[in-house]
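Working notes, structure below.
With one protein chain removed, the remaining protein chains of the complex are shown where they sit.
Here is chain A:
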Amino acid sequence: MTFGGHMIHLVVILFASVFTENILLARFLGMCSFLSVSRQVKTAVGLGFAVVFVMTFTVALDWLAFQYILQPFHLEFFRFILFIIIIAAFVQFVEMVIERYSPALYQTLGIFLPLITVNCAILGASLFMVIRDYNLAEGIAFGLGSGIGWMLAIVAMAGIREKLTTARIPAGLQGPGITLIIAGLMALAFIGFTGVLSGR
């Protein structure tokens, strides 16, 4: 493949993971924090940025670990544990660095970092990367795109939920119920992108 062709291929993976294969709306990953941290746009943006950052880097790190540690020793089944350790260690490391060098950023982003270790979207992105046999560049494009897609979904949801505080919702539907219905409508809207792009 020529250089230009390769770039286009990466851009397709990036856009497909943001829109047609949105990790939250089409793959249901990262639902827990999506349902519980989507009440305000401001916090949703903070968590979203943290996810984009962590996901892009952990997919790259996990790819290196899988390629150079697990595969040569035929320890592929060990990837669940290794990936989790890498994600936890990376998040811890980033937290320390930010706290030391940028207290302002720590105030906005830092509180979300511990939440991210248990966000299944992060581990899910790495597992998809293995299943789809991506190379490093494809993996990074996929990680970045999935992070952006997740952020897009949670920020949109937070915007809608801020408006909902004045709406009259049946008692049994309040909280998670109505959030799920909105998520369903958003997923429906995102299906509209199908056919525009395919990442595989």
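Miscellaneous remarks
Heads up, the rule we're going with is that contacts are C-beta pairs under 8 Å (C-beta built on N, C-alpha and C of every residue); 3 or more make two chains touch, one makes a residue touch a chain; residues count from 1.
We take it that contacts and distances are computed from a predicted model.
Look at the chain that isn't drawn here: its UniProt entry, checked against "Sigma-70 family RNA polymerase sigma factor", "NADH:ubiquinone oxidoreductase", "Phosphate transport system permease protein PstA" or "GntR family transcriptional regulator", names it "NADH:ubiquinone oxidoreductase".
Here one chain is not drawn; of A:69, A:96, A:136 or A:180, the residue touching it is A:180.
Chain A meets the missing chain through residues 25-32, 35, 77-81, 84, 118-121, 123-124, 127-128, 130-131, 170-173, 175-178, 180-181, 183-185, 187-188, 191.
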